[in-house]
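Note that one protein chain of the assembly has been removed; the remaining protein chains are unaltered in position.
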Amino acid sequence: MIRVGIVGTGIGSYHARGYKKCPEVEIKTICDIDVDRAKKCAEEYGAKNTCTDYNEMLKDAEIDAVSVCTPNSLHAPIAIAAFEAGKHVICEKPIATNAKEARAMVAAGKKSGKIFMMAFNNRFRGDTQVLKKCIEAGDLGDIYYAKTGWLRRTGIPRIGTWFTQMKMAGGGPLIDLGVHVLDLTLWLMGDPKPVYVLGSTYMKFGPELAKQQGGVYDVEDLAAAMIKLETGATVMLEASWHSHVERERIYSQLVGSKGGAELDPLRIYTDVNGNNADIQLQYPNVAGHEAEIVHFIECIREKKTPISIGEHGLHIQLILDAIYESAKTGKGVEIS
Amino acid sequence: MIRVGIVGTGIGSYHARGYKKCPEVEIKTICDIDVDRAKKCAEEYGAKNTCTDYNEMLKDAEIDAVSVCTPNSLHAPIAIAAFEAGKHVICEKPIATNAKEARAMVAAGKKSGKIFMMAFNNRFRGDTQVLKKCIEAGDLGDIYYAKTGWLRRTGIPRIGTWFTQMKMAGGGPLIDLGVHVLDLTLWLMGDPKPVYVLGSTYMKFGPELAKQQGGVYDVEDLAAAMIKLETGATVMLEASWHSHVERERIYSQLVGSKGGAELDPLRIYTDVNGNNADIQLQYPNVAGHEAEIVHFIECIREKKTPISIGEHGLHIQLILDAIYESAKTGKGVEIS
Amino acid sequence: MIRVGIVGTGIGSYHARGYKKCPEVEIKTICDIDVDRAKKCAEEYGAKNTCTDYNEMLKDAEIDAVSVCTPNSLHAPIAIAAFEAGKHVICEKPIATNAKEARAMVAAGKKSGKIFMMAFNNRFRGDTQVLKKCIEAGDLGDIYYAKTGWLRRTGIPRIGTWFTQMKMAGGGPLIDLGVHVLDLTLWLMGDPKPVYVLGSTYMKFGPELAKQQGGVYDVEDLAAAMIKLETGATVMLEASWHSHVERERIYSQLVGSKGGAELDPLRIYTDVNGNNADIQLQYPNVAGHEAEIVHFIECIREKKTPISIGEHGLHIQLILDAIYESAKTGKGVEIS
Amino acid sequence: MIRVGIVGTGIGSYHARGYKKCPEVEIKTICDIDVDRAKKCAEEYGAKNTCTDYNEMLKDAEIDAVSVCTPNSLHAPIAIAAFEAGKHVICEKPIATNAKEARAMVAAGKKSGKIFMMAFNNRFRGDTQVLKKCIEAGDLGDIYYAKTGWLRRTGIPRIGTWFTQMKMAGGGPLIDLGVHVLDLTLWLMGDPKPVYVLGSTYMKFGPELAKQQGGVYDVEDLAAAMIKLETGATVMLEASWHSHVERERIYSQLVGSKGGAELDPLRIYTDVNGNNADIQLQYPNVAGHEAEIVHFIECIREKKTPISIGEHGLHIQLILDAIYESAKTGKGVEIS
Amino acid sequence: MIRVGIVGTGIGSYHARGYKKCPEVEIKTICDIDVDRAKKCAEEYGAKNTCTDYNEMLKDAEIDAVSVCTPNSLHAPIAIAAFEAGKHVICEKPIATNAKEARAMVAAGKKSGKIFMMAFNNRFRGDTQVLKKCIEAGDLGDIYYAKTGWLRRTGIPRIGTWFTQMKMAGGGPLIDLGVHVLDLTLWLMGDPKPVYVLGSTYMKFGPELAKQQGGVYDVEDLAAAMIKLETGATVMLEASWHSHVERERIYSQLVGSKGGAELDPLRIYTDVNGNNADIQLQYPNVAGHEAEIVHFIECIREKKTPISIGEHGLHIQLILDAIYESAKTGKGVEIS
Partner (left out) sequence: MIRVGIVGTGIGSYHARGYKKCPEVEIKTICDIDVDRAKKCAEEYGAKNTCTDYNEMLKDAEIDAVSVCTPNSLHAPIAIAAFEAGKHVICEKPIATNAKEARAMVAAGKKSGKIFMMAFNNRFRGDTQVLKKCIEAGDLGDIYYAKTGWLRRTGIPRIGTWFTQMKMAGGGPLIDLGVHVLDLTLWLMGDPKPVYVLGSTYMKFGPELAKQQGGVYDVEDLAAAMIKLETGATVMLEASWHSHVERERIYSQLVGSKGGAELDPLRIYTDVNGNNADIQLQYPNVAGHEAEIVHFIECIREKKTPISIGEHGLHIQLILDAIYESAKTGKGVEIS
């Protein structure tokens, strides 16, 4: 029997649903600063205990693993404390609000010898798994160019939530939405290290909205960047909560020496016997959030390294930090 | 009566067709190093003379204006000589093979007091003219972010032509295709100056093709860049002759504070009375190549400044140079 | 606390659902001649009492407002009695079975000083509200021509219900369906008064059906009319329960001096900077039936005039009467 | 050998093309007040003579038949003179500029004993012929309701032509476009007589255009009407040169007791064995203009009555007159 | 009151649902070798008793009718025993695993004088009923050629179930899927007797799957046949559980002397007044499984012959037997 605790009940309820799919797993404790939400969640997913202070949960020796699902600024303190308490950790994205925190988390994870998995749920979708298999089979060859983005036409989070406050979130749509598609793209490219970044951020709609509704809005509402990787490949990235575009689009496009691919829907563009060929693959419809939890438990049981680890979260965070810095200075930023 | 001469008969025949639409204009001389092509073109468009040396044409005092339609590396010497001979000049894109040449051309044009128009034909299309009118009416507000590109799935020019040779072309798809969409986008944004560039270029398919067919291929086959403008706006650019993408796409997408726009087809995304609204505009189908020549003649007659001038060509060339340099060093490049 | 009573449980259950959305509103009594239906409805929506005689309900001094949802021929007696009992009234469409009744109702409402709202639910839909806002902003200019209709391919109400009997319904599809689209169209045009009507009605399928099934069918099954308004504008109207057309269509098309519009889906046709432009607006999905009740309660609370009042119902009824008369005589009918 | 003359070379050239399809027919004379146009047309279609005065042509005893293709106001004088000269006449639509002229023409035709055909080309199309055959086979039963129209989004004829001047054209889009669809619809319904009309006309865009371009514009730019026929059936009609609608539409919709039909494309809606059925018919693509001339020649040769005769033109004209009158008075108009 | 028993709870639950729709029908006993499944089914559909031995059920004198819903190899023994016990029988398709069994069943049914209905549910769908009515009205004329099939891209039943074992199932997709479409097609053609068959079967994917998963797979995975009928007509048949085709398709296409038809969706192709016409019929959405049970009960009550009887099942079985034999010998097989 593996016993788990969950901190934060928003995205945390997805984790709970995942744990319920795993045999021989017990959700022991739900922690949330709002006690009512903690209780409601515990009831829904059959958890024994609730608490409002995560330290209390971490003292429980029976708990083997912890899901960190809080606002971004709490990821680092909780995860580090959890590693120190000897727990395995699965942490929601982004890993932290800056790279310094992220490095400390990775270090703490290493020191503890415990599993440090990042909850990059898009890696576990049916289409992305099928595409990854094709890439590993060499179907795209060397992927040297990629474009990825998540643009909303309208979709600024409610003013007053932590999402629109730099101190708690670490950024705006770049760290909220961009992190998803950037991680997915880099994973498909083989998790290469970033080496150079040029970025721009804009704050065009949020402040006006904040004025109307009252509340803090001090993050960007559109970000764009060009990222160079150690492999020589280039990634173009964009993310926005509000922009005058046709409709919300979440995409990732890969261009390789033997073929290209697009998500979503998944399409592969290549040559077959010397003729241009478009390949449409069928794939199972998989709920990424549940599959990632199943994988986490499997890694704990079989002592395997997860397919998304803390270092991957750190790479992403290094890029995000560099984008924000570049946006300020107007110059490119080297990542070492 | 305005008398014109044309150097180069490839794209030059489009110029000839344009001049035929203008009343009181005579195509006096067609110049091409291939005398047969010169004669065939002269016959088709009713030119009196042909020659193989442009200096000969420039000595003809009757000629008022010259179309420069040669391989890129000859743009500078011919245009400068033409200005020195007191001719108005319309020059095909790109302005030159590098910014040094371009600066010399602009200086020569200024010194001569003659008109120096760039043949950016896309500025004269029906859809782009309608969009420009909307932008000038303020319908998009401040355009702070743009994406533009021209990607072909297959379309490397025949190996052996000047297009695939750096010395004569100055680059590959970036200078051949990218220049079109980049100019169109910057014009729609108000011809702002570029200040910083990060670029990447790749040579993945050309060399293999050159090996199979024999001939020189020493330019990129895909290029991508992020460009920062003096206005604070950002432009993402991509161009390719051969890449594993679904199909050829030529696009320009603008994102502004009051609305966004896409080409082509032309769509505007904005708010009407507080609700998201998509606007589809009807526009006349205009042949850009002919319209630009008509505009050139009108500017000569009415002593007006053309809507696309040598300085605009220089801005583009500064960006292209910076992209090639950035691609080599892996770092960003400032443009002064 | 506002206390309401509902007479009639067919469309009355929609009213009940609306009242449940309003805070501080109690559904006190449900009245229906079928006591079982009254009880079932009361149970579903938490009403305290039921009765089968509306006079009994009207005697209840605690009741502030009444929903009149009976067969058409009972609208007038109930509404008038309600006004005399000092209740606010919301009455289902059509206002009555003829204009004489309607005039008496409007007069009774005025005399009572209470609110007399017509339940024209289509005025409260998301798309119609957005269009109304555009019209009020002047986007269509002067609307001089409109077409509206509701045609079913098959859809004669069950023979034996009150719908197919002139005495109880006052007419057929014209008064059942046409009243919806006619009201919506006139409202969008600014509720102008009708001045002249030419109408036709046909009875082609109902009698045969009645013969097969047994029961009374003495109303039209298709009606068409041309209506001239005091503003000089013209409205073309059609309504049918059964006609050999492709499929059921409910539409309203407005043609104005600055733009035109179609429902549904909502599209606006206009010029932008001198070019024809089609505008597609996004709008919220609103349940009209509930929104109208919320509006009714708001008007009672804030002592506001509803956006659809008894007079509007009377205008519609004047038109319907004129159409039926015109269909009989074959001549046009003036409305004074 | 049948010898024909043509007056007017605009639509007249369509007639010429039709005559060239007929064996043993000679186009002897082309008449046009513009002698150059007459000569050009004569050359193209191999006519022997040209003239500028139609009286001259009518004196030619060899000519058997005449095509009247002039501005509307000349239809009556030319056709009457032609009958008096003993010629068969085919007259373009509309028959005249008012019913008084039309009656005189019909009378002259009767007196002469010659054929008087109206050039209603839409009656000769592949789809309309197939539909007519179905209607005659009883597939629609009794057609009791019809809607027809021709609305353009933009398409006011050039200001300065006779089309926009009441004196020469007799009206605007109603007489230019409406006449086509109204005739087609009435023919499909069996050419019944009209008995009552209510009409509206609007002049919203033409005057402004005339002010900008200079020239006379004194006709409507949108017309709408409701027409009652002797059979009890009703027709709704609309016509416009300029209106804020989605796009140009030319349609005719028939609703009958056994089935309905739409043009174009042609669809029939009916019941088959008690189930709703949509029938899509295939039909030959026929050029109506040529087919009508072939029919005219055939009627002359075989002494048959044409399927579109002067009386049909008169019926249409009676309706148009009544619409214009009704639009002025605001009241319905009886047609006797 | 009619009392029924059901043997087998897989497809048997569909029967139960049907019986629940019938007034005055009681499901008395559910029989299944798996007692838990029997009990669960009994509870869900309100059956009084359960048992695991069908003989026990048949001894119950109160039971009037039996649904046979077991694996194919048990159809014959159960149905024959039921007839001997004096029960009406409705038997799932296919009737048996070979024609010998089928003949014995038909004989037993005849001898008992009881109703022997085959559960060919596709005969009871809305579209097939409408088409049958058209065929009986003569709309297709003489149907001389038909094609029918059910091909899956992937869909081999789980290895280990009785479906993939020849002894229990009598065959593979031919007897599982083909039987549905073949019966439907023959019924539409008027249930003619088959006279000659050529067939092929292939086993390309099942054995490999069985090797991977463990278990028996000894049936075909694709079958095709050409069938000649006593009327001179020809039917082409195909069925597959796994084949490299675009997607699953279930179709029946009929070609007659007056018209053709396709399922599904239902379309009729014919001539109307001498022109090719496509007819699209509307039809009610009917759940075939429930409708067949309602029909069975009605036949029992009204002592009518069902529209699908044991003989029809035998005809199908004769064809299936012949296909399997022909596939073995490579020659055609006569059916007597």
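Annotations
As written, the chain order gives the labels A, B, C, D and E, with residue 1 at the start of each chain.
Operating definition for what follows: a residue touches a chain if its C-beta (ideal position, glycine included) is under 8 Å from a C-beta of that chain, and two chains touch if they have at least 3 such contacts.
Because the structure is a prediction, the values reported are computed rather than measured.
Although it is left out of the displayed model, the omitted chain contacts the following shown chains in the full complex: A, E. Residue-wise, the contact with the chain that is not shown comes from A:V130, picked out of A:V130, A:M168, A:V195 or A:V216.
Residue-wise, the contact with the chain that is not shown comes from E:V255, picked out of E:A119, E:I159 or E:V255. Check E:T50, E:T97 or E:S243 against the missing chain and you find that the one touching it is E:S243. Within the full complex, the residue among E:R3, E:R17, E:K132 or E:R153 touching the omitted chain is E:R153.
Residues of chain A in touch with the missing chain: 130, 133-134, 137, 139, 268, 272-283. Residues 140, 144-145, 147, 153-154, 195-196, 198, 200, 202, 204, 222, 224-226, 228, 234, 236, 238, 243-246, 253, 255-260, 262, 267, 269-270, 276, 278, 330-332, 334 are the ones on chain E that touch the missing chain.
Note that only the chains that are shown with their structure count from here on.
Hopping across touching chains, the smallest step count from chain B to chain E is 3. By the document's definition of touch, common neighbours of chain B and chain D comprise C.
Between D-E and C-D, more C-beta contact pairs join the chains of C-D.
Both copies, chain B and chain C, contribute mostly matching positions to the interface they share, with over half of the numbers common to the two. Each chain's centre was taken as the mean of its CA atoms, and the one lying most distant from chain B is E. Note on A-B: its contact pairs, compared by residue number with those of D-E, C-D or B-C, agree for more than half at C-D. Each chain gets one centre point, the mean of its Cα atoms, and the points for chain D and chain E are 61 Å apart. Centre-to-centre, using mean CA coordinates, chain C is 42 Å away from chain D. Measuring from the averaged C-alpha position of chain C to that of chain E gives a distance of 52 Å. The set of chain A residues touching two or more other chains is empty.
If the chains shown are joined wherever they touch, the resulting network is a simple chain of contacts running from one end to the other without closing.
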